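Removed: one protein chain of the complex. Kept in place: all other protein chains.
== subunit A ==
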Amino acid sequence: MKKLMTGNEAIARGFYEAGGSIACAYPGTPSTEVLENIALYKDIYSEWAPNEKVALEVAIGSSIAGARSLAAMKHVGVNVAADPLMTFGYTGVNGGMVLVSADDPGMHSSQNEQDNRYYAKFAKIAMIEPSDSQEAKDFMKDAMEISEKFDVPVLYRVTTRICHSKTLVEFSDREEVGIKKYEKNIAKFVATPGNGRKLHVVVEDKLKKMEEFSNETRLNQVEWNDKKVGVITSGISYQYAKEVFGDNVSYLKLGFTHPLPFAKIEDFAKQVETLYVIEELEPYIEEQIKARGIDCIGKEKISNLGELNPDIIASALLGTEGEVAAAVAELKEDVIGRPPTLCAGCPHRGFFYTLSKKKNVMITGDIGCYTLGSAEPLNAMDTCICMGASISAGHGAQKAFNFHNVDKRVVSVIGDSTFFHTGILSLVDVMYNKGNSITVILDNRITGMTGHQQNPGTGYTLMGEETNQIDIPSVCKAIGVKNIIVVNPLDLNANEEALNKALASDEPSVIITQWPCALKKFSKEDKERFDCTPKTYEVKEDKCKQCKMCLKSGCPAISFDEVAKIDKTMCVGCSVCAQVCPFDAIEKVGE
C-alpha cells in the first residue's frame, strides 16, 4: 500500500514497523506530529514529557530496560536534553534508542537555526539523515538495528522540509521484537568517574567500528553518472541537488552521516573531476572531509544562512540567476505585511493589554503563543531567549536593577506548558535567591502554539486518559511564593488590580491568569470552570465615536471603516474590546 505521508507521520510508522514500544517527547515545531502519530498505534506506549531532558531520559530508561525506544524534539530541545545525551553516548543502550532531532533551517517557527548534526559528533553517537518520507520510515528500522549492533544511541536528524513535506510511502508490517533481557551492569550504566573513564575508551573503539560500517552500509550510496562533477550530499539537500543536476552528475548520497564514510568519500573524490559538497546550514560534511585533506567546493559557494533550495544551488553552482520580471517588482510594492498575531479572543490579549499600559516595567517573555504579545500594537515584551528564560532572565534583570539602584520592575510572562517545562526551576531560583520580580503564568489550559497538546496542567495524557492535574497555584505556594493572585485575563479591571498589587509589593509575586485558549476544544473541566457559552460582540455604529481605542487591543476581528467593525465569524465574545471602548459602543449580541 502506498500513502502520501509527512516525514513525521513516516517516522511514527517506521518506529511502529521497527517494533518500537516506548516513545516520549515535548512538543515543538517541526517535530510535534511524530508523537501525535505514534500515539495512534496501540502497540506503543507514548507520552508527553514536561521537557526534552525528561523525554530523553524516559527513552533512555526504557532502552536500558530492554525496549526499543524513541524521543522526539525540535533542534533547540536537544539543547535542553544535552546533559543526558552526552553520557548516554558513553553508556550505550540495551534496546535500540533513537533521538529524533527536527531542525528548522529558515526558522519557520524557531528562535535560531542551529545545525544539530554537530550534536552527533559532540556526543560521539551514530547519526542517520533521511531525505524523504519513504526513507524517514525505512531508515528507522536501520536505526534500531545500528543502535543495538553498535550499542549506541542514534541521532535521527530531520529538517522542517522532511517533517512537513508529504511524499509517497510504501508500508511494511510491524516486526515484533518484544523486550530484551535486562541485566544489572554497573560498569556500563553507572557513570561514575571510574566507569566513565573506561567507557570513553569503549566509545572511541565504537566510533572506529561505526566508521567501517559507514563505508559499507547501503545507507551511503554512490550513483554513478558523468564523472566530471561529483556531489556529496545528505538529507533534503540530496533532493534539491537531484532537482538541479538530475542524472547529469554523480552523487554520493549519505544517509548515515556520523561517523562519515571517509574511505568511500576519498574513493568518490578521486574519481570525479570537480567535487561539490551540497549541504544546508553549516559545513558539517565539508569541514570533516577537508580536515582529511580532500579538496571540495562547498560553503564558499552555498551560504550557511537560511533554508537551502534548488534555486540557490542552481545560481551558486550553475550561475543561473532566477529572473524576477520588472512587472513583478512593480506589483510587489503593494504587498502588505502579514505578521502572525494573537488570535481573536486569545485570553493572553486582555492581560497583555493591561500590562502594556504599565510604565517603567521591563517585560521578559518566553517561547509560546504569548511571544506574539511582543508584536504591534501591544509591544508588551522586551526579551525572548528560550523556554523558561523569562523567569530566570527576568530575575537576573531585576537583580541588576536593584543592585544598581535603577527604579524599574521586571514582569516575567510564561505559559502553562512552558512553566512546567523549565519555568518551575526558574521560579525556584527567584524564591531561593530572594528575588522580587513578578511572574505571570498565562495558563490557557493547553499547549497552544504547537497546536493543542496536553500538559501536566490539563488533566489528560497524550494517549487520551484522564490523569492527575497539577494545580499551578499550589505548586507556587509549595515553592514559597506568598503573593499569589489568580485572575481571569479577560477581566481588565482584575488584571489592573493584580498588577498594581504586585507592583506595590517589594516581595516576589506570581499572577496566574486562567482562561482556555480561544481555539481549544473545551474539556469537561473547562466547561465546569469557565463560561463557555458561545457569544459574539458587535459595534453599535451610532455610538462609535471613531476613537479607534478598540484597535489598540490588536484583535484581528476588529477593523475600521469610518466606524469600528467586528468580524462575526472570528469573534468569540471575549469582551476585551467592549471593556476598552470608552463610549460603551460595543455590546454583546442578543442582549
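Remarks
Assume a contact is a pair of C-beta atoms (placed from the backbone, for glycine too) under 8 Å apart; a residue touches a chain by one contact, two chains touch by 3 or more; residues count from 1.
Convention: contacts and distances are computed from a predicted model.
Of the candidates "Indolepyruvate oxidoreductase subunit beta", "ThiF family adenylyltransferase", "Nitrogenase iron-molybdenum cofactor biosynthesis protein NifE" or "ABC transporter substrate-binding protein", the chain left out of this view carries the UniProt protein name "Indolepyruvate oxidoreductase subunit beta".
Contact with the omitted chain, checked across A:26, A:240 or A:420, is made by A:240.
For the options A:182, A:432 or A:560, the residue in contact with the chain missing from this view is A:560.
When the missing chain is restored to the complex, the residue among A:65, A:375 or A:431 that touches it is A:375. By the touch definition given at the top, subunit A reaches the unshown chain through residues 2, 4, 29-30, 108-109, 132, 161, 164-168, 236, 239-240, 242-243, 246, 309-311, 314, 322-325, 327-328, 330-332, 334-343, 369, 372, 375-377, 449, 451, 548, 551, 554, 556, 558-560, 569.
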